[in-house]
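Shown here: the complex without one of its protein chains, the others still in place.
And then subunit A:
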Amino acid sequence: MFYYLRRIFLLVITVALVSVITFAVFQILPGDPVRTMLGTEADETQIENLRNELGLNRPLYQQYFDWIGGLFTGDLGNSIRFSMPVSDLLMERLPVTLSVASMALVIVVLVALPLGIFVARRQNKVSDVVLSSVTQLGMAIPSFWLGMILILYIGMNVDFFRINGYIPWSESIKGALSTLVLPALTIAIPQIAVKFRYVRTAILEQMELDYVRTIRSKGLPEKLIVYKHILKNALIPILTIFGLITAEVVAGTIIVEQVFALPGVGQLLITSISYRDFPLVQGIVMYITITVVLINFIVDMLYSVIDPRIRLR
């Protein structure tokens, strides 16, 4: 029980810390949103008026507490550029980003996990060399380039795929898939290339352990040893890896949304940064933070499901 309480406490602290940092960073960053909005022609009184209107002249702590209070009520202030609530903008864009991210994540899990187990069971020198080259390649390929390659060779040639824009799930499932699969693959492929080896390592490490020898001494078949015992034990390190992957996938959506012109949160982030649209940027950064922190929290909870030793701590 203490374990869970501590995790929840940590969750709250992390979110609070990030909110302070996010807020502070945009105060320090050069560039003034008001000047950006009004353009170079504006005179000082105009600027001053708008600053007052936006509440930018209040003390910083007050601005911060206003903003953070809004987090709980869902009111993140108004976007400077779009003149509409940040939360509305996020709600509009979130389904796109979450669709790409979760699809990418599912692909990574479905491929990297079995692949990692497979190569762990069949290791030899040749496959080791091949596998590490695959990993090098996966690390070296920039995702915008991979995205363009996919557009060029698959998107342009296979009728099913659309290489531009987004069709909501509610409109057409097939349509949604046609816009999401390639972006998801763009994120997933480098992740798979790098992370399946982590799975392999996690499995191989287990194979060396004493308890595996005990199970072998009971005469159990290799399949049972791997898929029942080793996998459940290896799931503890593997889960850590997938927590990491999820965070990277969420970050990966930012670039991929640019390449595939997907109207997601990532795209919004990039435009809002160049526009110095601080309320919007802060809102998006908080969204990313909360997603990542929540994932870590879920991972921690899952640890305790898998590993009975953790529940006691």
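Assume contacts are C-beta pairs under 8 Å (C-beta built on N, C-alpha and C of every residue); 3 or more make two chains touch, one makes a residue touch a chain; residues count from 1.
Please note the rule applied: contacts and distances are computed from a predicted model.
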- Query: UniProt names the one chain left off this complex as which of "ABC transporter ATP-binding protein", "3-isopropylmalate dehydratase small subunit", "Diguanylate cyclase/phosphodiesterase with PAS/PAC sensor(S)" or "Alpha-D-ribose 1-methylphosphonate 5-phosphate C-P lyase"?
  - Reply: "ABC transporter ATP-binding protein"
- Contact residue for the chain not shown (choose from A:Arg7, A:Arg121 or A:His229): A:His229
- Message: Among A:Arg35, A:Arg58 or A:Arg213, exactly one should touch the missing chain; which is it?
- Response: A:Arg213
- Query: So that we can see where the missing chain sits, which residues of subunit A does it touch?
  - Reply: 209-211, 213-221, 229, 232-233, 306-309, 312
